[in-house]
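Up next, chain A:
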Amino acid sequence: MRDQAPSSAPQASHPHALPGQSIDYQLFLDCVHCGLCTAACPTYCELGNENDSPRGRIYLMRGVADGRIELNDQVLHHLDLCLDCRACETACPSGVQYGRLIEPFRAELAERAPAKERSDWFRRWILFGLFPYRERMRKALFPARIAQRLGLMKFAAVTGLLRLLPQRLQRLVAMLPSPLVHEPPLPERLPAKGKQRARVALFTGCVADAMFRSTHWATARVLQENGCEVLVPPGQTCCGAIHLHAGASEPARQLADQNAAAFPLDEVDAVIVNVAGCGAMLKEYDHCFPMADANHAARAALSAKVRDVHEFLLELGPVAPRGAIHRNVTYHDACHLAHAQKVVDAPRALLSMIPGLSLRELPESLLCCGAAGTYNLTEPEMSDRLARRKLDNIEATGATTVVTANAGCLLQIMREARGRNAKLDVVHPMDLLDQSYQAG
Partner candidate 1 sequence: MNSRTVSSKLISDLVAIVGADRVLSARSELAVYECDGFVIEKNSPDVAVFPRTTAEVAAIVHLCNEHSVPFVPRGAGTSLAGGCLPVGGGVMIVLTQMKQIVEINLRDRYAVVEPGVVNVWLTQALRGSGYHYAPDPSSQGACTIGGNVATNSGGPHTLKYGVTVNHVLGFEAVMADGRTVQFGGPTAESFGPDLVGGLVGSEGTLAIVTKVWVRLTRDPQGYRTMLGVFDSVEDATQSISEIVGAGIIPAALEMMDQGIVVALEEAFQFGFPLDAAAVLLIEVDGLEAGLDAQRDAIVDICTRCGAREVRQAADDAQRAKLWKCRKQAFGAVGRLSPSYCTQDGVVPRTKLPHILRRITEIGAKHEVRIVNVFHAGDGNLHPIVLFDERDAAQVRRVLAASNEILEECIAAGGSVTGEHGIGVEKIDLMKKLFTPDDLEVMGRFRAAFNPQGNLSPGKMLPTAGACGMEQIHPGRQAAM
Partner candidate 2 sequence: MSLLPLTKTNTSDDEADVCAAIAEASAARTPVYAIGGGTSLSFGCLPSEAGLGVRTTSLAKLIDYPARDMTITVQAGMTYAELSRLLAQENQRLPIDPPQAEQATIGGILATNTSGPRRYGCGTLRDYLIGLSAVDGRGTLFHAGGRVVKNVAGYDFCRLLIGSLGSLAVVTQATIKVIPIPERSLMLACALRSANEMETMLADLVASPIMPSAVQVLCGKSVQKVFADRWGDVRAVLAVGLEGTQAEVEWMRTSLESRWGQKRLAIERVENERGEAVWRHLSEFPAADDPALVLKAVLMPSRVADFCDLVHSLAPEAELLADGRGHVFVKFLAPLDDAAGLLIRHLHPAAIQLGGRLAVVHNAEPQGWTRQMIWGGRTEADDFVDAIRRQFDPHNILNPGRWG
């Protein structure tokens, strides 16, 4: 019948007979099937198939949980294709919490996956081997960096040598920014400039620290310029988002606990995050790990203190940067900033404070670029389509610089720009702000 899960469902070894049955059924019921979210969804915009739309996916998940729809390859594919960008949450007038449906559903699917699949080289080496450990990651990237410096990458790309790498690794290599500048690690404490207005802790994560250490430096300097004392607690680690989304909720929780312990919450006004994806994850520790274990309160306390850097600066009242930057720039909304954290205006407001900067509105700015965590590795075809669409839109603005606040987006857009030989700078808002402060 309608509106309730069927009481009798087939039995299986898993605590719930069917995937999705652990999900609070009310979350499904929140969706009134109005379809107002469809055109906000990147995969639906590309494919026009409602099974690849939020409404469709909710229907599929609920149908599977009800035992009404068979969990076959097609259904799995439609769910796999979801970017978890949560544009649908922004669009939904009924307040459907899509992330709280797809994330646990996927986690359950992953847990049910046959052991063979779970232990493929990609998961073992890249996901669990590298992502949590920034030094390992930096080292892993090191040869690539040298290769890039020497122009070998280009050589490899031209000669087709790159194609010899396993496909997913090949994509990872293609995403590397060039050239990677080697910067020293951030110290544990940086003093405020001028009158101190706040004391904050900076979250540096894993991927981002490995690939964008310069942006962390920029962020720290911008915070200093704004009168913030910046702490960089050494015990922190990967936020765990990639693991959680890959269905590894237990390792993810361990990372969360480690982070919760690492930050001296009583000593700081806020924990500042400059990478949208990490920020969204940290803010949601509470409902991602609802288990009432000993560390629950600590995780919740951390979540409560987490602020996106743009959001924080705007609330603090930013000190106007004075150095002029004469550039045409456009801003791309990172999904995990705009949709997951609802931070849309703040980065624009900060950028428009930079003298000389011409900020042009990007068409379809709220549509995912296809990076979406490891999506560009797992669903390369859709990821590429969305990257092309994003770059077409960027090029249409005539901007020479695109600004975005997420590591994945930066890499994705850079890769696509490189692929089509577009002269495009891809930077984080903090990079530009820092430049303006330093020049002013």
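Keep this in mind: a residue touches a chain if its C-beta (ideal position, glycine included) is under 8 Å from a C-beta of that chain, and two chains touch if they have at least 3 such contacts; residues count from 1.
The candidates were selected such that all candidates are chains of the complex that A comes from, given by their letters.
Just so you know, these numbers come straight off a predicted model, no measurement behind them.
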Which of 1 or 2 touches chain A - same complex, any copy: 1
Complex contacts: residues of chain A adjacent to candidate 1: 2-3, 29-40, 44, 47-51, 53, 55-56, 59-60, 62-63, 68-70, 72, 74-75, 78, 91, 93-95, 363-364
